[in-house]
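Showing chain A:
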Amino acid sequence: MTIDIIILIILTLAALWTVMTNTLLFAAIGLALTSAVLTIVMFRLNSPLAAVFELSVCAGLISVVFISVTTMTQPQSHQEVAQHNRDRLGRFKFLPLIIILVVLTLVILNLKPTPPLTIPEAGEDVRNIIWNQRPFDLIGQVLILLAGVFGVVILFKEKPKDE
Partner candidate 1 sequence: MNYAFILFGIVFIPIAGSLLLPVAGRISSRLRNLLALFFVLCSFAFSLTLIPLILSGGTLTFSKELALGFNFVLVADGLAVFMACVSSFISAIIVLYSFDYISHYENQNEYYFMMVLFLGSMMGLVLSGNLIFLYFFWEMTALASWRLIGFFREKTHVLKADKAFLVTIFGALAMLIGFITIYSQTGSFDLAIIKESLKTIPVTNLAVLLILAGIFSKSATLPFHTWLPDAGVAPSPVTAMLHAAILVKIGTYVFARLFLATFTLDALWHTVIPIIAAASALVAAGAALIEKDLKRIIAYSTISQIGFIFFGLAVGNQAAIAGGLLYILMHGLAKAGLFLCAGIIEQNTGIRDITKMGGLFRTMPVTAVAFLGCAFSVMGIPPFGGFFSKYLVFSGAISNGRIAISLVFLVGAFMTILYLLRLFNLVFMGEPQTSQAKEKSRMMVACVMLLAILSLAGGILVNYPVRFIQTAIQGMVGMVN
Partner candidate 2 sequence: MNSEALQLFWSFGPFVILLSVIGIYCILVTYNLIRALIGVEILIKAVTLLIIVVGHVTGHTALAQALVITLIVIEVVVIAVAVGIVLGLHHHHDSLDIRKLRNLKG
């Protein structure tokens, strides 16, 4: 269990780094890292299938999307970047403080991590749940993918209207 707590602390630190880091590229990489650590947590919590999804889709696909957007939209000069970084540091310096505050509050509320007594067994098969009990969600996935396809077609392919 202690190992779980350590992984979770790493997860939090990864997220913190994602938010605090200076360049967007590092932020995207940090997000991927967060996802990867989350994957490990999921493996350890008896959820291998979802973990695989998380690893391939979130750590992989979404990071690729973010990194490509970052590279497509980076025409800043060196000075601007420096100025921008100073600005950011000014705004983000409170985050670690807030985090520490939240941790303290949680400790005061006696919600600190404690080792578990027992870990329940894994339940039913995932495939059964997805295909037999929740087919409606599958239809939902098809629909939202279609909507996403139209979104991508409209937003990426068509030329914007001239103003």
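The rule is simple: a contact is a pair of C-beta atoms (placed from the backbone, for glycine too) under 8 Å apart; a residue touches a chain by one contact, two chains touch by 3 or more; residues count from 1.
Here is how the candidates were picked: all candidates are chains of the complex that A comes from, given by their letters.
Being a predicted model, the structure only gives us computed values, none of them experimental.
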If you apply the contact cut-off given up top, which option from 1 or 2 ends up touching chain A in the complex? 2
In the complex, go through chain A and note every residue touching candidate 2. 1, 5, 8-9, 11-12, 15-16, 18-19, 24, 27-28, 31, 34-35, 38, 41-42, 45-47, 49-50, 53-54, 57-58, 61-62, 65-66, 69-70, 72-73, 75, 87, 91-92, 94-95, 98-99, 102-103, 106, 111-126, 128-130, 133-134, 137, 140-141, 144-145, 147-148, 151-152, 154-156, 160, 163
